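Just one protein chain is left out here, and the rest sit where they should.
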Amino acid sequence: MNLIELFINDYTLRIVALGSALLGMVSGVVGSFAVLKKQGLLGDAVSHAALPGIAIMFILLQTKSTEMFMLGALIAGLLATGLIVAIEKNTHIKTDSAMALVLSVFFGFGLVLLTYIQKIPNANQAGLDKFIFGQASTLLRKDIYTIMIIGAVLLFVIVLFWKEFKLVTFDSDYADSLGISSKKVSLLISSMIVISIIIGLQTVGVILMSAMLVAPGVAARQWTDKLSVMVVLAGIFGAISGVVGTVISSSIQKMPTGPSIVIIISLIVIGSIIFSPNRGLLLRAIRERNYRKNINEDNVLINLYELAMNHKDPFHSHQIGAIKPIKTAGGKNTKYLENVLLKLQEKGFVKRDYFDEWAMTQEGIVYVEKHPMRKEMQYDSTN
Amino acid sequence: MTKSNNYVVEVEDMTVAYNVKPVLWDIDLKVPKGVLMAIVGPNGAGKSTMLKAMLDLIKPISGSVLFNGQSYYKQRKRIGFVPQRGSVDWDFPTTVLDVVLMGRYGHVGWIKRTTAKDKSYAMDALKKVSMEDFAKRQISQLSGGQQQRVFIARALVQDADIYFMDEPFQGVDAKTERAVIEILKELRTLGKTVLVVHHDLQTVKEYFDYVTLLNTQLIASGPVEEVFTEENLRKAYRSTGKILKG
Amino acid sequence: MKKLAVLLISLVLVISFVGCTEKKEDNGKIKVVATTTMLADMVRVIGGDHVEVDGLMGPGIDPHLYKASAGDVSAMQDADIVVFNGLHLEGKMGEIFENLEGNDKSVVVITKGIEEKDLITDESSEGHDPHIWFDVLQWKKSSINLYNELIEFAPEHKDDFKKNYDNYMDELDELDSYVKAQVEKVNEDSRILITAHDAFAYFGKAYGFEVRGLQGISTSSEAGTSDVKSLADYIVEHKIKAIFIESSVPAKNIEALKEAVLAQGFNVEIGGELYSDSLGTKGTDAETYLGTVRANIDTIVNALK
Partner (left out) sequence: MTAQIEILIIGVIVAVACTIPGVFLVLRKMAMMTDAITHTILLGIIGVFLLVHDLNSPLLIVGAALVGLLTVYLVELVTKTKLVSEDSAIGIVFPLLFSIAIILISRYAGKVHIDTDSVLLGEIAFAPFNRMKIFGVDIGAKAMYSMGVILIINLALVIIFFKELKLSVFDSKLAAVLGFSPILIEYGLMASVSVTVVGAFEAVGSILVIAFMIGPPITAYMLTDNLKLMIGLSAGIGAINAILGFFIANAYDVSIAGSMALMTGISFIIVFIFAPRRGLFTVIRRRKNQKIDFAKKSMLFHIMNHENTDRENIENAVDNIYKHLNWSEEFINRIIKNLIQEKRIVVLDNIYKLTDEGREYTIRSYEEIVESFSEESQKMAR
């Protein structure tokens, strides 16, 4: 009740919450693809790489214009992203290195331009390098329209090319073999990511944008195994953190809005990592305990034997990953299993070979073949 | 030159290189219709590269590939592909059915959605690989063999005439291996052509009727009983210049 | 590899020659480097013809965001006297300057000697606000530091310096009374100055203005929604006529504040742009310190009266 009143009475809260929620939603959705394509750090890279774009715009126009600066930033951002991809494609240099190089060189170039501008007389360039970087708490009504329009376009494109986006992000070679050009689709995805970053920079600032691009997607990933659900959830998490962060910022004095949204979304990520079903750390720990309770030397040995017999050779060796003594899906603890195997090795039942694979010994085979459990345990090799 | 009609795949003079290093050297290969062909050779012999170059995923330095006498682009819908299992991130948030449906994307075309019919194709394919119970499963929960079956099912729904499979037996359990080979044989009886990159020499004779031996160069290609000889194998697996003299 | 190196070096040599700038000659003047534009102006006034001033930060440059260029190195190296604000306005740079004392350079920290009670201190962190120049009398008091240094450095010009200094003192007194007179035009209840960041605290303290900023001094600080909201409430409550943008801070912050006020059915004007961390550009009235302070107070008074 109190909260609703708060929203009705407080214009700033309303605007900022709405803006942050919309932006959180859009960047959560678009960012999901950045997360899956391992381009999560593009947010920070583009925000630095934008500087020369802004500086060149200023040199050309000699005046501060947010719109033109954003255009300059967008061009520089796209160029930087293109370069990162080009370096990665044409050399053996990995994305992270390419990204680090491009962002720092672009920024260095921007700095060179800034000091050049400092020498131009009569140019009021104060705060040029911070000019397009907004703060969440100073969102304007027109920012909201911008976010809404561009966000709607981005979401529309995602819905339109959903199938292609999914396929290319998952398996680009296969996409190419079907005639769906992974190059073009990747370019489209990256451009959309850059566009949403630039919008975010101008409305809520660098750090919040960097977080909003990655965190909602990561949190959403923990709760679902379906891309569509993940994308929707990421949008919801982004929006929720926008609203909750804004409310917190508006109820505590001197609580900056952007950072408090970052903290909320980070808490959502931490919560998701710990508590989500299937993947969560908590459930994993519980499952591991059960696993340890149920696993024993006998069923490990029998399993290894069954595996080997699949190859019609009791001495056939297997990697530790192949050994699954009980059927619970996902409940695997390699370290624990390794300990059990080591104990078996001490007893002389199994042997670790040169390739780090495990195989039965003669004694082990004799032991298993006499074991009463073996006949009952029909191992399902599909599992 | 030989008329195209007899062969579904014709590779001529194909050379592929990464940087300075030739990976494939002047390959000439003809694949007759309706065969089940293994492509074998030692590690680094360029087996997967050849497959990818045939599918235009890698640009060769020279050479051409024809399918039924036409270019790859004209024949694309008749070609199915099973990439190496390790080439994708299996933690990707998607279900088994979704992955199999991807095989229909080429037929569906840009922007358009898959239909209920596509879905029933996908379910049929899953049944073929005995994975129908896993349709709703997340792909990261699958074992290696199951992942492979999903990939095979995906290629099956492409409803192609020529199939390219990159190491479909790599790291799978014996049961999957048997299931996959049954499917391959069934494809052959339907008159389809299947090319499989294979690394287990012991099973070549049992599984395949045609074989291509590769070691950067094409060593030999033809019916298993003719080509899969000790002499050819020695050629393929020995890596000195002496083999030139046979 | 060698070819590459040769190529690189020749490339750079070409570039360097193209862009080569000529060196300034030694003309016997005292070379002074000042950090901010206000300080450069002060040096120019008191030093007169005997000094050559190099302001590191050009007009419109925010000291918080200043980036040095290669030319600044030679300026610093050739300098006889280095003048800077202190109180950590120049960050780590100031600390370095302070240590230059004795290395054949004289150093003037303009805020040195200001009594602790006159400084504005942050309660929670015990740091000081460095924006001293908006209190004209403090500025006047501080100038003595520069004057003393100049006569010590060049006693032969003492008379000229004295004349310039005394003149400046008079002008500053005059400026102070002008500001005070202008302030009188504003209703006592309306003496409230609201800007984007907290740079006007000394001004407020000296001339009886209540000063509110949206954001802290550090460029790293950020406003919260509640800060915007409470400042908007404050504006509505006190029926403040105008709020001000600053030359070196994006106007967006103040626009957001205006929107928030408007939403409460009250209209606050944007009263114009104030010079906060630097003087105005050449050719404007605000080219000098005197002009800048006048321009600021005129802008404030015109909007608020």
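To keep things simple, chains are lettered A, B and C as they appear, and every chain counts its residues starting from 1.
In the analysis below, a residue touches a chain if its C-beta (ideal position, glycine included) is under 8 Å from a C-beta of that chain, and two chains touch if they have at least 3 such contacts.
If you're wondering where the values come from, they're calculated on a predicted model, not measured in any experiment.
The chain that is not displayed touches the following shown chains in the complete assembly: A, B, C. Between the chain not shown and the residues C:Ala34, C:Ile61, C:Ile81 or C:Ile120, the one that touches is C:Ile120.
Only one residue from C:Gly48, C:Gly71 or C:Gly291 touches the chain missing from this view: C:Gly71. The missing chain, though absent from the display, is touched by one residue of C:Asp198, C:Glu246 or C:Glu259; that residue is C:Asp198.
Touching the chain that is not shown, out of C:Gly47, C:Pro130, C:Pro250 or C:Gly280: C:Pro130 (per the contact rule at the top). Within the complete assembly, residues 1, 12-13, 15, 17-23, 25-26, 28, 43-46, 61-62, 216-217, 239-241, 244-246 of chain B touch the chain that is not shown.
Chain A meets the missing chain through residues 35, 38-41, 43-45, 48, 87, 90-116, 119, 207-208, 210-211, 213-215, 217-218, 221-222, 254-256, 258-260, 262-263, 266, 269, 273, 279, 281. In the full complex, the hidden chain is touched by chain C at residues 1, 4-5, 7-9, 12-13, 15-21, 64, 67-74, 76-77, 87-93, 95-97, 99-100, 103, 120-122, 124-130, 198, 201, 215-224.
Please note the rule applied: only the chains that are shown with their structure count from here on.
Set against the Cα centre of chain B, the chain with the most distant centre is C. Here the chain at the heart of the structure, going by C-alpha means, is A.
Work out the mean CA point of chain A and of chain B, and you get 32 Å between them. Taken together, the chain B residues at the contact with chain A in this complex read 52, 55-57, 73, 76, 79, 81, 83, 87-89, 92-95, 98-99, 102, 105-106, 108, 110-114, 130, 138-141, 143, 145-146, 154, 158, 173-176. Within the complex formed with chain B, the residues of chain A that make contact are 36, 160-161, 163-164, 166-167, 169-171, 173-180, 221, 224-227, 229-230, 278, 310-311, 322, 329-330, 381-383.
For chain C in complex with chain A, the residues that touch the partner chain are 57-62, 65, 67-69, 214-215, 219, 221-230, 232, 247-250, 252-253, 255-257, 259-260, 263-264, 277-278, 281-283.
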